[in-house]
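Yeah, one chain of the complex is gone here, protein chain that is, but the others are all in their spots.
== chain A ==
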């Protein structure tokens, strides 16, 4: 039987752009160019490698996001994923992590899955908790933050490099996996891949398709409330000296003045 892999990918504002908040204190996704979160490219890459090793596998990429989020799906398809699902609904604007995990979980269940692969964190929200939430909601093992992953005979194995130890993990499918940026460089889409992606199916689902009530998501349905967002004042310009042979000593003088020595 075919191994059904669902990769969750997020469309995020470019980190090198001028990221900011909109008037309603949600992330402004209109003003700054968006792209497939770089950290989710690692998830797509591992899915492709796992699919290569399996006799028969199918990779579906899934995103919850605005119209433009299709770009993220296209990129993942051009890397080699087979099909895509876009959950899109005006009522999703402003959804928090808890709500996003609900929508993703319902979509994953509807799509059908043996293995979910996520990135380690989104580059805009950076919470890094959606994969754990998906495991909780789907009621399957969580095998997260892996720097190495493999699947064989219905068992997923991986290495998790933690703060105090490096752990070897193992769980039976179905399971939710997340991979870090240490898991291996993501491939670039080939020209052939880009052309092929144009013909791959992208399904659109809305909240009704997922049987989610509008008050469970969106800004109003959110269980957290942002009261204010202020731009950090620019750091006051510091002293910059050119080393003329005494740079190290000058630096020591500065540090002594600040009582670090």
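By definition in this document, a residue touches a chain if its C-beta (ideal position, glycine included) is under 8 Å from a C-beta of that chain, and two chains touch if they have at least 3 such contacts; residues count from 1.
Throughout what follows, contacts and distances are computed from a predicted model.
Undergrad: For the chain that's not shown, choose its UniProt protein name out of "Phosphoribosylformylglycinamidine synthase subunit PurL", "tRNA threonylcarbamoyladenosine biosynthesis protein TsaB", "3-isopropylmalate dehydratase small subunit" or "Electron transfer flavoprotein subunit alpha/FixB family protein".
TA: "Electron transfer flavoprotein subunit alpha/FixB family protein"
Undergrad: Go through chain A and note every residue touching the omitted chain.
TA: Here the touching residues of chain A are 15-16, 19-21, 25, 39, 96-98, 101, 120-121, 123-124, 126-129, 132-133, 135-137, 139-145, 147, 157, 160-172, 175, 180-182, 222-232, 235, 238-243, 245-252, 254-256, 258, 260-261.
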